[in-house]
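Take this structure, written in structure tokens, and hold onto it; I'll ask about it next.
Note that one protein chain is taken out, while the other chains of the complex remain in position.
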Amino acid sequence: MTATPLLVGRDLHRTFGATPALAGASIAVRPAEIVAVMGPSGSGKSTLLHCLAGILRPDAGQVRYGEVDLSAAADATRSALRRTEFGFVFQFGQLVPELTCVENVALPLRLAGTRRRPAERTAREWLERLEAAEVAGKRPGEVSGGQGQRVAVARALVTEPRVVFADEPTGALDSYHGEQVMRLLTEAARRTGASVVLVTHEPRVAAYADREVIVRDGRTRDVELVG
Amino acid sequence: MRRWIRDLALGTRLVVGGGPTAWLRLAMTAVGVGLGVALLLLATAAPTILSGHRARSDARDFAYTDGPASAHTVLIRQTPGSYRHHPVHGVLVQPEGADPSVPPGLSRLPGPGEMVASPALRRLLAGPDGAELRSRYPARVVGTIGDAGLAGPREYAFYLGSDRLTGRGQRIARFGTEQPRQPLDPVLLLLTVVGITVLLVPVAVFVATAVRFGSAARDRQQAALRLVGADRAMTRRIAAAEALLGALGGLVVGAVLFLAGRQLVELVEFDGISVFGSDLHPQPVLAALVAVALPAAAVAITVVALRRVVAEPLGVVRQGVGRRRRLWWRLAVTGLGLAGLVLAGLGRDGGGGVSLPAVAAGVLLLLAGAAVLLPWLVEFAVRRLPGGGVPGQLAVRRLQLDGGTAARAVTGITVAVAGAIALQTLLAGVSHGYVHQTGQDASQRQVLIEDTVPMTAGQRARFAARLRHTDGVRRVEAYGSDTVAATDDPELFWSVMVADCATLRTFAALGDCADGDAFGVDGTDARAPRPGEAVRTTDSPHGARLRLPAGLRSVPARPDPTGMTHAGLLLTPAAADRLPVLGGRLSTSGFVGTDPAEPDAYDHVVTTTVRVDPTASVFSLQGTQVDARFGTVRRGLLLGAIAVLLVIGASLLTTVLEQLRARRGPLAVLSAFGARRSTLTVSVLWQTAIPMFLGLLLAVATGLVLGAALLHLSHATIWFDAAGILGMTGAAAAVVALVTLLSTPVLWRMMRPEAMRTE
């Protein structure tokens, strides 16, 4: 618990129109650490995750990833980081419906410039690791929720990112499949040494993390900010 | 029936109470259908536009008379017919009696030095662009020509009172002619029928797309209805209610657009022709047909379209995904179309003329064939397409998954372009019958001046000098011209041209020539004048007798820039001086060579000439001349094709936007994964460009087949106008590019992370 944090968000603020979504949230994620972000819905969890991932720019506060100030970086820089260093799993609609599962998994590699064949070979390996090899050639519309979510996890991990951002990854699944996805996600993350920012409001899902950060009304509580 | 009414009512309530999205959907449908309705109404009004225009020009037209002067007769003289390439109907008038005929739109004839002008011309004269025209006629504008006296609201027309027309003007008994109605000739009729059909098919396709706007939202609504217990037939009827409402709204929008268009049409001008809004009357029967058939068609389209869509309580399943499209019946439609055209031709060979209904049906079916072939073609072509990079892969996979939607989006453009190419081909093929080679050679001399008041040799020289100093004029050949009659043959008249040797060489190969020489032109239809022969002048019924010089040399004729040869006498000034009459005042004619880089040179020549003699005639020489009616038909059709392409571009845009909106989630996620904007933009471009390319391919093929068939029907040799076809195809491709361009801001907005919020 003493390693320097990899990703730090400090006193983040963000409003949408008149709605304050973040009003002073702070978080630090160390290398290879799994942090659960918990809180009631509408408390600003997703917004926090988007800010940390450089998808959204906070109105105030700072996000540092290693040496990079994400809150000040240009869109191109942030996009490049997302392609190479980050991976994402979302609750719904995250697989591109017209691509087959293996193509979906290969997509981040291809966006980062890998050629099609090697990208799909790696994608297949990841599908196997996530116990989803049987759906490789199917379209997302033809697979079950649990399978789809495992494909999504494979896609998040295929570039071996330093940080995986997961926003309610089990939100649409029953307990059994939710647990399965979480087990596979955390096992894979620990194996590759990736940090995980896991947004969830389910305690059983949060229990897969090393620790939790609670967001309420856009503020984090009990933060032990390091560094 | 009762159930229908009940479910339609329920559907209506759902739309009306359905919140902003339902209203938006309804508005989109209404606008789409409305555009179609407006175009249809315009098409049904086409005959009244033509006849209105013709009636107006007839009413102010005139026929010359040989009769004696009376209290009603008027002497007139038409002025040069264009100003800055814009037609001008300008007439000099001089009453011969106390109660002269007055043209429509005027309360009295203008007196000498007074001008009555059309509103558009008055505006022109008042502005800087009219300065040159003002300088031609130093007249006081005393009135405005009323609408009754104008062919169109933006026409340039004027009547200028004169007192110099005695002996120079033509006599008319009254204003207004009743020209016998010439029936359109069969080829023009064929063109018109094909043209209207070809323009209406894309409109129909457009209306069909319009009633399906927002189908994704409607699908969700249907699923929700099924969940609360509606059966399939009910959901279909409820959806029909929405389409019906949209179509009814579309009728209102269309009527409003049409009425607004009637007001606005007076503001536009096309090819020098403008139309009075009051001349736009939709034909009542056809308009009523539109009002009934359109809502009915909307309901029918919806019900048919929904047959392949099964709304289940938990969502909507599109049947046929995975099932291959069949080719045979699609080809059969095309085949039937061709058969129709062949049948149409059979009647002609039997002597009964081309059967126009059969032609229309054939054209309709061929175009419909293209429309139904396209989804099959897209599916077929895309099945094995590899799709190279990420954008290509995304686009190809999308097309593989749902090629039908993509094909539907470009169906309108495909049939529009196919029809336009067919028309273009037909036009190009038959146009040799309508474009006259005038025989004029406009390469060296571009303007011809004729028939001025008589002037002395000195005056003529000064006139020529003024012309030479006019802007844009390079060279001038002026000559005195007169006519003499043979004494032995009452039918034989000779032109007399008096000028220096250089100018005379325009009319004949003179050989040696010096001042004092005289020549008789040989080698024309008429006999050449003989040396020493007696002739008579033509300035009065019993003109003076003259004896031609004994030294008259016979020289071979040569066509002048108008392409004609003149039988007659060529006199050098000294030779003319030796003859009475011909040595005196003569009317001046001349050829003027202008600078091609000076577009208004013709106008400057006219100005110089009119200031010397307002009654002179000035023509511009042209190598070819398009039959006036044919030109109008061609331009009208092109204009229609452009209007249709634009309307269809608008519908394509809405379709593309709707598809983008439906893909909001995946797009946002792709951008979360760091996809570049360019990657997705290119993917969207591919996604439109691939079906578009296939559509245009099909359009060119269909258009060429159709065009060839039509040419065959009109007995013309089959010949394809490559430039025209490329132009049409290019215009369509430009529309697609424009649509993609317009949709990128929306795409980029969707890539913003805010779009990622799901439910």
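When the chains are written out, they are named A and B in that same order, and each has its own residue count from 1.
Basically, a contact is a pair of C-beta atoms (placed from the backbone, for glycine too) under 8 Å apart; a residue touches a chain by one contact, two chains touch by 3 or more.
Basically, contacts and distances are computed from a predicted model.
Student: Can you tell which of "Cytochrome c oxidase subunit 1", "Carbon-monoxide dehydrogenase large subunit", "Hydrogenase small subunit" or "PadR family transcriptional regulator" UniProt lists for the chain that's not drawn?
Tutor: So the chain that does not appear here would be "PadR family transcriptional regulator", according to UniProt.
Student: So which shown chains sit in contact with the chain we cannot see?
Tutor: A
Student: Of A:22, A:81, A:158 or A:209, which residue touches the hidden chain?
Tutor: A:209
Student: Considering the whole complex rather than only what is displayed, give the residues of chain A touching the chain that is not shown.
Tutor: Spelled out for chain A, the touching residues are 40, 183, 201-204, 206-210, 212, 214, 216, 221-222.
We take it that only the chains that are shown with their structure count from here on.
Student: Mind checking the centre-to-centre distance between chain A and chain B? Centres are C-alpha means, answer in whole Å.
Tutor: Inter-chain centre distance comes to 61 Å.
Student: For the complex, give me every residue of chain A touching chain B.
Tutor: Interface residues on chain A, with respect to chain B: 16, 46, 50, 53, 55-56, 78-84, 86, 88, 90-100, 103, 107-108, 110-112, 116, 139.
Student: Provide the residue numbers of chain B that touch chain A in the complex, in ascending order.
Tutor: 389-390, 393-394, 397-398, 400-402, 665-666, 669-676, 679, 753-754, 756-759
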